[in-house]
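Of the protein chains in this complex, one is absent; all others appear in place.
Showing chain A:
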């Protein structure tokens, strides 16, 4: 009945706090406190149980053979390690999440490429001293005055002036 080696990963609680979205903060705090509770209990329980003093019992118990029988059965007894059904579930969830994360990263990269293109387009416009109003409307489409919806000057709602 020797204790097993417990393989626990080190957790960076700051990073853990960062990745939780706001509406799940309560659950995350519950998870963290459960983790702390378990850690405390683990440190409270020693790894090996205390050893029974067979010699003392052998001396003092009159019935012969009782102590020997007990000792034999006690040493033969092997407590089964509780089986781990749940790590597989967590692993499966992590796989899905990794896929999801990869998609996010891909979409994000596509967005970054678009933004980079926009930035280059803006950097390459002709200097303002040489622009006409049409050139300006081309470079910054939001400056174009809407002559269809507002046919009369100032071609925009009065509040925008």
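We adopt the following convention: a contact is a pair of C-beta atoms (placed from the backbone, for glycine too) under 8 Å apart; a residue touches a chain by one contact, two chains touch by 3 or more; residues count from 1.
Definition applied: contacts and distances are computed from a predicted model.
Novice: I notice the complex is incomplete. Of the names "AP-3 complex subunit delta", "TAF1C polymerase", "Transcription factor ILI3" or "ATP synthase subunit b", which is the UniProt protein name for the chain that's not shown?
Specialist: Choosing among "AP-3 complex subunit delta", "TAF1C polymerase", "Transcription factor ILI3" or "ATP synthase subunit b", the correct UniProt name is "ATP synthase subunit b".
Novice: Taking the entire complex into account, which one of A:26, A:55 or A:81 touches the absent chain?
Specialist: Of these options, the touching residue for the absent chain is A:81.
Novice: Residue by residue, what part of chain A touches the chain that was omitted?
Specialist: These residues of chain A touch the chain that is not shown: 1, 3-4, 6-9, 11-12, 15-16, 18-20, 31-32, 34-35, 38-39, 41-42, 45-50, 52, 57, 60-63, 66-67, 70, 74, 77, 79, 81-82, 84, 86-87, 90-91, 93-94, 97-98, 101, 104-105, 108-109, 111-112, 115-116, 118-119, 122-123, 125-126, 128-132, 135-136, 140, 143.
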